[in-house]
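Every protein chain except one is present and positioned as in the full complex.
Right, chain A next:
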Amino acid sequence: MRVIGHPDDIFPMVLTSATQKLFGCLADEDVTGESPYKLLKKDDIIQDIKTRAAVSDFSPVKQTVLDYPEDEILLVFDRDFTYDQCFYLALTPEAKKRILNPPEPETPEVLENEVNKTPEPRKWIPQGSEQEVEKESVKETREKLCFKCSIVRRKFGAPVCFSDRNAADAKDAFLECPSYEDSRFSIKQMQRDCGIQAVPKLWSSSAQTQWKVLNNNSTQYMPREQSDEERESILKSKSLKNFLNSVTPRVLHALQQTEIMNVFIDDWKALGAGNDDSDFFGQVSEGLMLFRALSDQTHTKNKKISCVNWHPTIYGIIAVALTEKKKEQLNESTKVDVRPSLIIFYSFSDTSGPQLLLECPDDIFAFEFCPSDPNIVVGGCINGQVVLWDISAHVTHLQGTQAGGKKSSINPDTFDLDDNKEKKTPIVCYCAVSSIESGLKAPITDVQWLPPTFEVTRTGLAVENKSNLSIQVVTCSPEGSIMFWDVRATKLSRHSASGKKQKADQKSQMAPFSVPDTFKHLDQTWKPLFRIDTSGEYAPLKFSLEHYTCYENNTGVTTEGNENDDSSEVIPDYSQLRVPSAKTLKTLEDVNTKLYVGTEDGEIVYADWKLLKDDSGRLNSEKPLHCSSIHHWIVNTVQRSPFFKDIILTVGAWDFAIWREGVMGGPIIQSPSSEQVYTVGCWSLSRPAVFFLGKEDGSIEVWNLLAKTGAPVQVYAHVTKAKITCIKPWTASTSKQHFLAVTDDLAVVHVFRIPKTFYVPSRSEYLNVRKYFELEEDRLKDLLRRKELWAKEKKEIEELKKKLEPEMPKTTLEEEEEKDIKDYKDFLMLEESVLKDLGLWQDTSKKE
C-alpha cells in the first residue's frame, strides 16, 4: 500500500549501489524482505558523509545523524516502496524501536478454559508515605544506658522499718524536670489533629409566665334597644320605605307558597297514619279486652259499687267504694247486721284479694284521692258525713304488691310470722269525720278536692294557695247544698282536738293498726268552711268545677311543692297547717268560681260559688246564673273534658249533652234519646273526641264525636252482667297501657284494656274537635238567635195584624145595650113615619 506522507522520524532515501556495498546492505542480498533491518553505525555514516560530502546519500540527514543519541541507526529496506524509496532511515531511537519491535497486533487468544489468574501482589510503589511513617516512628537514637545498683551486703536480711516521708520535706528528695517554655522557638501550632465527638447536651429548665391575659369568666348582657325617638325617625325614613317596598313582594310570595302547599309533608306517612284511625274504616276489629276482673267474695256480697277511683301514682291499684244494695238503708244509720262499709283497694298484680280496706262510718257514695298527696282519701257518706283517711302507713304495702312476692322474700326471719298477717288485709280506719251537727240528712253524692293551685276563703273568694297542696274539698248533696270544707285546723277545732282519744282503742275487731293522727284536729268537729244553699230550688247530685292552673309561681313555695312531688314520703303535716286569714292572701282574679251542677230532676245548673252580700248585709249565695232542664231524669255524670277546660259532658238517663262554659243558651251538642238508660259516662283520657257511656244492661257505648254524632261508634254489649255503676279510664304512663275500669251492680270491677283505636288520637284530633265544638256552638247560637228572631217576628206579625183590622172599639155590655135601645127607638120612629105615610098610623099615644 502506498502511503502518501511519511512520518517525521522516517526518512526515505535512496542508496546507491556503491553505498550499499560499503555499508553491506545490498538490496536483496544483505537485506531482504524477510530481514529488512540493518543497523548502521553512526560513526560510519559520519565517516561517509565526511568522505563523500555532498555526494553521500546521507547528506540530507547529516544533522540528524550527528544529533542521533545512540550509536546505531536503523536502516530499513523498503521492498514495497511504502515510502516511495527503497530504503528508509529511522531518525529517532523511538522510531527504531518501534520499527524493530512493532507492537504486536492483539491476536484474540483462544478462549477455552481461561483461568483467571489470581491477582498477584503488585510491587509496592512508594508514593512518599513511608517518609511520614519514618518520621513518626520512634527509634532509638542512642544505646540504652544501663544502671545497676545494689545495697551493701551486710544490710541484707536486716529488719527494715518503713515510714512515710513527705517528699517535699527534705531537700533534694526528689528531682524534677519541670517543663519550661523554650525561648529558642515559638512555633505556633497551626494545625493539630484532634478527635471530636458530639454529645447532645440535655438540660431541663422551666419558665413561668405571669398570667396577664384577662379572660371573661362570665358575662351578663342585655339586648340593645332603641329609644322611641330613634325608632320613630327610622320608621319615617325613606330608606325603610324603600326597603319594605323591595322586600314585600318576596315575602308575600313566600308566604303564599307555604300556604298553598306544604312541601315537607310525607304523603306516604300521612296516608299510613290513617291506619290507626278507625274512623276511616268505620269498623273496629278489636273489642274491649278484659284485663282483670276483680272482686272479693267475702266483702262484696250483696253490695254494689258506688264509686271507683284509680290510685293516682301507684300503678295497678284501684279503689272501689261498696254500698248496700237496698235503698231503704239510706235513712237508717244503724243496722242489726252490721257489716262495716268499706272501700276496697285492689291490685293488678296480686289477685289473691284486696290489698287494703278502708273502714267507713257508713256507706260511701263518692270518694277521691287527694291530688297533691295520694295518701289522703276523702269520702262522702250516706248519712252526710265527710270522712278522711290517711293510708300513708300502707303505701309501701301497696307499692310492694307491684313487684309481686319479691318483697316478702327479703326478710326471711319474719316470713313465718308475717305469714298470717299477709293473708289478712290491712284495714285502715278513717282518721277524721265531720261533725254530726253539721251533717246533712241527705247523702253526699259527690266529693272533689280543690286543685292545689288555689284555695277559697270563707266568702268564696278564690285566693292563692301558698302551700301548694290540695287542702279543700267540695261536696254536694241532694238536700240542696254545696259545701266547702277545709282540711286544715281552724282556731276552734284546736281546743277540742286535744281531748279526743284515738279511735283505734275502741275498735277491737280491727287489726291493731293505729289510726294516723294526721287529721286529729278535725275529728268529730269538722265543719264546712261555707256552704252554698240552693234553698231547695234544685237538688244537686254531681258537680264539676274548673281546675285552675296557676302559671305564676308563688315565690319560695314552688321548690317545696316540687319536693313534695318528688318524694312522696314527705307528708305535709296537716295539723300544723293553719287557715290563713283572708287578708294576707292574694286574691286570684282569674279563677273560675263557677260550678256546673247536675241535679236530681235533670237540670243543669251553672252557678257561682262566691258569696255576695245581699241587702240585709248577710252573705248569701248568688242565684244560679243559668239553669236548663235538659235531661228527663237524674243526672248521673257531670264531667269536664280533660282536654278542654270549658267543655262539660253531662249524662242523664236517656241522653247526654255537651256544654260549653259560657254559652248559656243550652248544650252545644245534645244526643238523641236512646232506648237504654245511661248510667254513667266519662271522657277518654287520650282522645279528645271519645267518651264512654255505660248502660243499664251492662254494655258500654263508645262515642266518637268526629266520626258519628248521632250514634255511638262502638257498642260493647254486655261486658258486665249487671248494671254498670261506674266507669273510670286510666293511662299507665310507664307501660303505655290504657285501661278502663268498669264496675257494676254485683260489685265486680272489670278492668279492660282499651283497644288501640280508642286511645291513639287521630291526627290533629284536638284541633278537629275544637273546631267541631266551635261549629256546634255557632250552630247553637245561630239557633237561639233564630228563635229570638222568630219570636220577634211572630210578635210583630201579630201586632201588625191587629193594626190592619178596622178599629173596633171595644164595647162593653152596657154600651151594647144602649146601642140596642137606640136602634129600637130608631126603628120605632121609622115605623111611625112609614105608617103615617100609609095612613095607618095609629097613634096609640093620641088615642089615650
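Simple rule for what comes next: contacts are C-beta pairs under 8 Å (C-beta built on N, C-alpha and C of every residue); 3 or more make two chains touch, one makes a residue touch a chain; residues count from 1.
In the analysis below, contacts and distances are computed from a predicted model.
Peer 1: Just by its UniProt name, which of "Glutamyl-tRNA(Gln) amidotransferase subunit C, mitochondrial", "Ribosome biogenesis protein NOP53", "DNA damage-binding protein 1" or "Dynein light chain roadblock" is the chain not shown in this complex?
Peer 2: Of "Glutamyl-tRNA(Gln) amidotransferase subunit C, mitochondrial", "Ribosome biogenesis protein NOP53", "DNA damage-binding protein 1" or "Dynein light chain roadblock", the absent chain's UniProt record names it "Dynein light chain roadblock".
Peer 1: Of the residues A:16, A:262, A:302 or A:673, I need the one that contacts the missing chain.
Peer 2: Candidates A:16, A:262, A:302 or A:673; residue touching the omitted chain: A:262.
Peer 1: Looking at A:236, A:269 or A:802, which residue reaches the missing chain?
Peer 2: A:236
Peer 1: I'm checking contacts with the chain that's been left out. Which of A:223, A:672, A:710 or A:839 qualifies?
Peer 2: Among A:223, A:672, A:710 or A:839, only A:223 touches the chain that is not shown.
Peer 1: Considering the whole complex, which of A:53, A:251 or A:732 touches the chain not shown?
Peer 2: Within the whole complex, the residue contacting the unshown chain is A:251.
Peer 1: Contact with the hidden chain only, please: which chain A residues?
Peer 2: Against the missing chain, chain A presents residues 223-226, 231, 234-236, 239-241, 243-248, 250-252, 254-256, 258-259, 262, 264-265, 764.
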